[in-house]
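Missing here is one protein chain; the remaining ones are kept as they sit in the complex.
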Amino acid sequence: MDDVRVPISSDVDLVRARERGRTLAGELGFQQGDLTLVATAISELARNIVRYARRGEIVLHPIEDGGVPGIVIIARDEGPGIIDVNRAMEQGYSTSGGLGMGLPGVRRIMDKFEIVSEIGRGTVVTVTKWKR
Amino acid sequence: MAVPILKQGPYLIATIQSALTDADLVQLRDALVGKVGSYRSSGVIVDVTALDVLDSFASRTLRDLAHMIRLRGAETVIVGIQPEVAFTMVRLGLTLEGVATALELEEGLFYLAQKLHSARQEG
Partner (left out) sequence: MPEVRTSKTPVVPPQEASESTATLLRELVSHLRQNRTQLRQEWAHRITEAKLLTAMSADEIFTEATAVYDQYVEALETGTFEALQAYARNLSERIIPRGVEIHEVVGIVLLLRDVLARSLFAKYQGDFAKLNRILDAYEPAANRIANTVAVGFVQERERIIREQQEAIRELSTPVLQVRERLLILPIIGVIDPQRARQLTEQLLRGIRTNRAKVVVIDITGVAAMDSQIANHLVQTVEASRLLGATVIVTGLSPEIAQTLVNIGVDLGKMSTVGDLQGGIEGAERLLGYKVVPIKEQGPNT
């Protein structure tokens, strides 16, 4: 299966990105509950792009390990970057007056979570969810 | 996409038909908070059965909506949260604190009727 790329520049794209993610995870055989987790994670990651960087993209990449399918979600932007990544990962921390649930929440519902951020260059968040 | 708001007796019922953007949600919140005053409604039901994602923004907007409507003197019930959606929400730490919830529309109406009834008895 091919990668799915969804450019993100407004909250309309966010709805499209999570629908694409749900469809892809469904094709990979994910269970109902996990489709919701995948769609919700994409929603949070895409919203962070719109909110902090204005534009970026979500890449959905199907993977497989030993017959177990999984999905890698990459959220990439060229925005201002995150000054203190560790703080951004704390529950309740937010610079935009939001709930600050976004990133730590996503980390809790995914199997693997990576974040690379460079000031002035942008942020890449990579998360993985395996089918169970 | 705008959410239709139906006036039924003392209640306002908003049934979400499909996935909403953040802007749609904010618009729904503002419309309900406005109409609850102009129609002098005592209760509001928001039916989210059609939503397959309730992320942090949607949860916060629904919670704010319920709190604003309480400040305007009416009650809100969120109905129809899907099982998978509910479980994802709590894992994200989104629990809609202080907001009434019910299984579906009928239960929501029943809840509001009871609330209204006990309010009348008190008053």
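Things worth noting here:
We call the chains A and B, going by the order they appear; numbering starts again at 1 in every chain.
Everything below uses one rule, namely that a contact is a pair of C-beta atoms (placed from the backbone, for glycine too) under 8 Å apart; a residue touches a chain by one contact, two chains touch by 3 or more.
If you're wondering where the values come from, they're calculated on a predicted model, not measured in any experiment.
Among the chains on display, the ones the left-out chain touches in the entire complex are A, B. Check B:Val46, B:Met89 or B:Leu109 against the missing chain and you find that the one touching it is B:Met89. Take subunit A: the residues that touch the chain left off the picture are 33, 63, 65-68, 72, 111-112, 128, 130. Subunit B residues in contact with the hidden partner, per the touch definition given at the top, are 79, 81-84, 86-87, 89-91, 95-96, 101-103, 107.
As a working rule, only the chains that are shown with their structure count from here on.
Subunit A and subunit B have centres, each the mean of its CA atoms, that are 28 Å apart.
Of all residues in subunit B, those touching subunit A in their complex are 19-23, 52-57, 59-60, 82-85, 87-88, 91-94.
Across the interface of their complex, subunit B is touched by residues 11-12, 14-15, 18-19, 22, 32-33, 35-37, 39-40, 43-44, 47, 91, 98-99, 101-102, 105, 108-109 of subunit A.
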